[in-house]
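Report on one structure; see the data block that follows.
Missing here is one protein chain; the remaining ones are kept as they sit in the complex.
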Amino acid sequence: MLDFVTLGETMVMMNPDESGSLKYIFNFKKQLGGAESNVAIGLSRLGFKTGWISLLGADPHGEYIKAFIQGEGVDTSQVKFTTAAPTGLFFKERREIGETKVYYYRKNSAFSTIKPEDLNEEYIAQSKYLHLTGITPALSDSCYQTVLRAIEIAKKYNVKISFDPNLRLKLWKNKNHMKEVILNLIKEADIVLPGLSEGQIIFDTNNPEEIAKKILGFGEKIIAIKLGPEGSLIADSNSMKYVKGFKIEREVDPVGAGDGFAAGFLAGLLKGYDLSQSALIGNAVGAFAVTVKGDVEGLPTMDELQIFMGEKEEIFR
Amino acid sequence: MLDFVTLGETMVMMNPDESGSLKYIFNFKKQLGGAESNVAIGLSRLGFKTGWISLLGADPHGEYIKAFIQGEGVDTSQVKFTTAAPTGLFFKERREIGETKVYYYRKNSAFSTIKPEDLNEEYIAQSKYLHLTGITPALSDSCYQTVLRAIEIAKKYNVKISFDPNLRLKLWKNKNHMKEVILNLIKEADIVLPGLSEGQIIFDTNNPEEIAKKILGFGEKIIAIKLGPEGSLIADSNSMKYVKGFKIEREVDPVGAGDGFAAGFLAGLLKGYDLSQSALIGNAVGAFAVTVKGDVEGLPTMDELQIFMGEKEEIFR
Amino acid sequence: MLDFVTLGETMVMMNPDESGSLKYIFNFKKQLGGAESNVAIGLSRLGFKTGWISLLGADPHGEYIKAFIQGEGVDTSQVKFTTAAPTGLFFKERREIGETKVYYYRKNSAFSTIKPEDLNEEYIAQSKYLHLTGITPALSDSCYQTVLRAIEIAKKYNVKISFDPNLRLKLWKNKNHMKEVILNLIKEADIVLPGLSEGQIIFDTNNPEEIAKKILGFGEKIIAIKLGPEGSLIADSNSMKYVKGFKIEREVDPVGAGDGFAAGFLAGLLKGYDLSQSALIGNAVGAFAVTVKGDVEGLPTMDELQIFMGEKEEIFR
Amino acid sequence: MLDFVTLGETMVMMNPDESGSLKYIFNFKKQLGGAESNVAIGLSRLGFKTGWISLLGADPHGEYIKAFIQGEGVDTSQVKFTTAAPTGLFFKERREIGETKVYYYRKNSAFSTIKPEDLNEEYIAQSKYLHLTGITPALSDSCYQTVLRAIEIAKKYNVKISFDPNLRLKLWKNKNHMKEVILNLIKEADIVLPGLSEGQIIFDTNNPEEIAKKILGFGEKIIAIKLGPEGSLIADSNSMKYVKGFKIEREVDPVGAGDGFAAGFLAGLLKGYDLSQSALIGNAVGAFAVTVKGDVEGLPTMDELQIFMGEKEEIFR
Amino acid sequence: MLDFVTLGETMVMMNPDESGSLKYIFNFKKQLGGAESNVAIGLSRLGFKTGWISLLGADPHGEYIKAFIQGEGVDTSQVKFTTAAPTGLFFKERREIGETKVYYYRKNSAFSTIKPEDLNEEYIAQSKYLHLTGITPALSDSCYQTVLRAIEIAKKYNVKISFDPNLRLKLWKNKNHMKEVILNLIKEADIVLPGLSEGQIIFDTNNPEEIAKKILGFGEKIIAIKLGPEGSLIADSNSMKYVKGFKIEREVDPVGAGDGFAAGFLAGLLKGYDLSQSALIGNAVGAFAVTVKGDVEGLPTMDELQIFMGEKEEIFR
Partner (left out) sequence: MLDFVTLGETMVMMNPDESGSLKYIFNFKKQLGGAESNVAIGLSRLGFKTGWISLLGADPHGEYIKAFIQGEGVDTSQVKFTTAAPTGLFFKERREIGETKVYYYRKNSAFSTIKPEDLNEEYIAQSKYLHLTGITPALSDSCYQTVLRAIEIAKKYNVKISFDPNLRLKLWKNKNHMKEVILNLIKEADIVLPGLSEGQIIFDTNNPEEIAKKILGFGEKIIAIKLGPEGSLIADSNSMKYVKGFKIEREVDPVGAGDGFAAGFLAGLLKGYDLSQSALIGNAVGAFAVTVKGDVEGLPTMDELQIFMGEKEEIFR
């Protein structure tokens, strides 16, 4: 019996030792990143039982990724390897001027060949939550079909679906198609976790409350809109509320904050907390995530989280 | 007026700081490698005028590669950039047990989209030599067409064609097709520079003299068969001769030895030396190439080469 | 149902970036090492089901060790954490003149507080093999009692006991006590895997055949005496035979060879091979182990092992 | 004739190359740290004659520590080595969220075996100041006895005693015992240099003036209470005054600030300045200390200090 | 036909991996720096045709410098090598307290032996701009004579002269002589680009407008006074105007900002923009320059510049 199962691609990340154009950088560290496994690791570090379904290249990069995620206590029994294509890879480029950039080597990667038949019905059936993102359907048509099949299984067994749009504009050839797919997945989800700029792209508004209302227009859902350091807006059919974020003195790397929020927010729901409490935990885990170079190395254990949240600790009781 | 022009893909190389499985290695250095640009750089360091025709991704990796090769004095006026695909990339895995392995991220790379129209007829026309390898036709059909177009131009303007089979089995789906293409290019070439194991694959014999005879069966050519530390066998329609190699105390990285030989051998021919003298220079440059981690960083200047070749120096007079 | 379970301390290893006295070395890499977990990892990489029983400090070093070993597919459900003492640690000092030295910070470590009650009877009962070394009883009296309790459980459930003396002279205060303890454990074991110098210390002879005979004097056992690059001597009550080792061009770090042998030898037995075949596999895995800096990073997968053993591959069929 | 002599443990520090949990960090730099030797080095860099009494492990870590401190011009003629226990060691863990953490490997270290007989009476007798901290008595009973013996010697020869409580809660098993010991040492001291949080623990108040008054209640003393970037409060039986601190743009590592203050403050007293001037120098040296990773590498020379203090330079005249 | 030609020394820079006194730093990265080549590289990255005249040591440092600058697309056909002296070198010392310091190994460097006869008249004649700094005349008398000869050539062919005083007090033995030389060069220049502190030293005022007026007193000139993050003051005989600078969140290394300004400002003039527009571009390029460790690695391409300048983009047509 798992608390949480997710499906997605995880890639090797080549992280430069300095900020600035990669043209002039010669030393790189190997880490990894994948929106879905980031959330699974986040929940596992907090003490929940999680599983990650994936397909990796039969190469040392794939072996590394599996070992790392398994080492974090995430169940990897549904991770397969293929010799048909390499494990996905990306380079990060941190800039002090302009935005962090990412250079992908993920087109036709091992994961992009995953297909619905790769899913194990019983595995998903035994979980409380199924977590999906908008990245997977962008990777290939068979990836999209696999997402739809996972949803079908979840619906059949009353597994709750959480969905983070995670728009990666570089991955979509056709923006209209992107919108259509994302809207379709939002409709299927029980929990929707967009960022503000994603709301803007999908719903043409950057007003969090309006975004929430539009999503609620598709039916009864739990919504948490991520507002960066400001915190988050939570909403369901009964209520809507802003929950404050936590200030970090020095943000080292903003990537992974959203995944941290998702992990913390779902942790709260799994513990039976209300939406505000859950969002507060989400905000805290998101704050931890940005304090290190890397997507997952900053995610807290339950002990670290409780110390950080200090007096609010009673939440966890 | 150039001495030498070549056409091919150059990739960023991620070089691990330790030997052993990449699974356990976290620190990488960025270098670069490409069989054809290796030869161009080798000749440029020896004082010849060389040019390199290529297509790179419009990304920092592509910018780095162009800057490096231009910095070596190779003419890069025919190097273009495309936003349609990323610059090719590979990881090296050095092993103390078993062979060095290579993990490619070059499928559908920027270079693989090069096409015959990208060639500038006058540019090739003004060179003494055109150097090609068996890697390029393996990358895509348009790459192969581009090679054939380059040969057509060379023939029209009496540019001598040198060809290094450089078999990369991983890149070819169909071994029969590979043989056919390579044989076709051998026939077109004036100078053929195979390694022993390549001779084995193409001509089913590892006897250097037999390989040479088979190639000579296609018409009048200069042939140099690379025999590793042992040296090389040279042959033309009049003669056949073994030329001894140079011993290096500690081989650091065997990759690049063949390209070093090609650079040295062509340098000899360009200087007007006979085949034996040219092969001796080829053997020496090949020895330099294996003394460093990296394909090109060990290639000698004319000064370094002369000091190394010592008493044989009179060759260069 | 496990193929193999083991019990022992694993420590963080600080590995210097250069050889020579640590006095002058400033950069260190973190890895890990533990004779017993080395064997468990070796067998896991070869495809067997293994478990490791241990006690770690509740600190980031302990978390790292658990994550690494779990990531290798070894079952860590019996690994506990204590806040009472820190995770063990050691520095390696590689020398080009004289022997590799080791500086321990393991006295009163977390593991040294393990006690018989920490063992789970059913866990050991369900394994085919229990692997023990002579290191554990040297760490503390409660460690020794825990080893004896593990043997008691194994005997009760007919779990085969394999024992590697692994003498660490620095850890024993009293050499006579050491001999007595080691001899006692040899008597209890079904499989005994000493090195030559260990035989010398315990039985006052460095003749492998005599050592084997002395051990056979304690009853029916399988014996494999490790002879370094030379290979090994295997013996049981019916036969005695030398099995040749594999030559490695450049030994990077000799530590871990014996653990590699143990993993390969037990793999052979688990596959049902005869002693000679098993020892050959042991020799091969031991050869892999010395090709990298680190105890476990060189251990092969079954694929790598089969390619290396080449024509002898039929063994594995 | 020395200006200053001190007694204490110095450990090797393993400093990670990144901030965040050590679980995920693989590269470490070796430095060193010890509250007492930090002060000795600080005074030596400022031009004073200092000596450090200690006991190190007879291992490369101990050799490194002695060489470093001797290289700083501190007299190390009273530093001995023992083969009975290893040199103390600790790992630093810098966090962007939460506090810097420290993982000690100092229990039963070489220094913890120091005893009163190891002290050389004449050596202490010839110094102007004897500096002690609350760390040493926490390490072992023989350490505490050694501190008491040093005080006895100092009293006999009218050597002034300066004392920095330096509470390390992790090192004390019994908080009441800790308080008792610290209060005892405060009573013996001529100069007391507590931090604010230490005042809180010992005197149950975080009001600097109240802390000062309580300490003055034990007799005539010079008191400087360290208030971090805010500066310090100085007091004696005649006066009490706040002295402002210096602002640093980017604090790199807060550890060592207090030792820097102590060095600067004692430098002032040794030069014959009044308390305010001395505290100003202390504040400045403390500011220098936090600008680098490491306890002592930021400590200024007299030249650097004078340039920094600019117009206030006349102090030093 | 070149847009821009410059003349000056470029040195290897040893850049420490940490801030703080170099006494305690052991790891260094090799980069390069030279005020004049910095500007040439800046203009080349923005798409202009530039050339750099210099003299390097015939050593690997000289080869590296030439390759790097040639790799940036700067014409290096006028760069010569000498065996008579080594390539110049300097160490950077970044401090969190106090100023960045520089330790030169440039006295009697290869470049300091350059002389007027090394200049190629036609090369300078075919450029639109000749850029000079106050560093070159400080290096040796023959360097000063070479600068005067370059001016003579420029005047003869109506090449515009831009001049950046770039006062390096360490390089001048006699401050009066320095002032005299600098004033002489200011008089000869068409464009003068001083910093505020340089204005102070030469004209005894730190009022930008007064400095501008004093320079205008020497005749018709374009003046841009660099005011750091505040921006710049531009002036000619008709007008005087402040142009705002761009704020960077975290300045990594201030060195190179002035050279970036010069590159951007001259780029504007070459494009035919007015002084305000040109200064705005200068301010932007200067902002880019301070975002990386190193003088030139932060300089933007035209694409990066346009994205950064956003709405102001229309400037660039």
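The first chain written gets the first letter, and so on, giving A, B, C, D and E; residue counts start at 1 in each chain.
The rule we apply is simple: a residue touches a chain if its C-beta (ideal position, glycine included) is under 8 Å from a C-beta of that chain, and two chains touch if they have at least 3 such contacts.
Note that the structure is a prediction, hence the values are computed from the model and not measured.
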item	value
Residue touching the undisplayed chain, where the options are E:Leu2, E:Ala67, E:Val181 or E:Ala235	E:Ala67
Full-complex contact with the absent chain, from E:Tyr105, E:Tyr123 or E:Trp172	E:Tyr105
Identified contact with the non-displayed chain, of E:Glu36, E:Asp75, E:Glu93 or E:Asp253	E:Glu93
Touch residues of chain E, complete complex, unshown partner	14, 21-30, 59-61, 63-64, 67, 86, 89, 91, 93, 103-105, 107-108
Sites on chain B contacted by the missing partner chain, in the whole complex	248-250, 252, 287-288, 291-294, 297-298, 304, 307-308
Chain D residues touching the omitted chain (full complex)	66-73
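The rule is simple: only the chains that are shown with their structure count from here on.
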item	value
Cα-centroid distance, chain A relative to chain D, in whole angstrom	47
Whole-Å gap separating chain C and chain E, where each centre is the average of the chain's CA atoms	63
Of all residues in chain C, the ones touching two or more other chains	26-27, 67
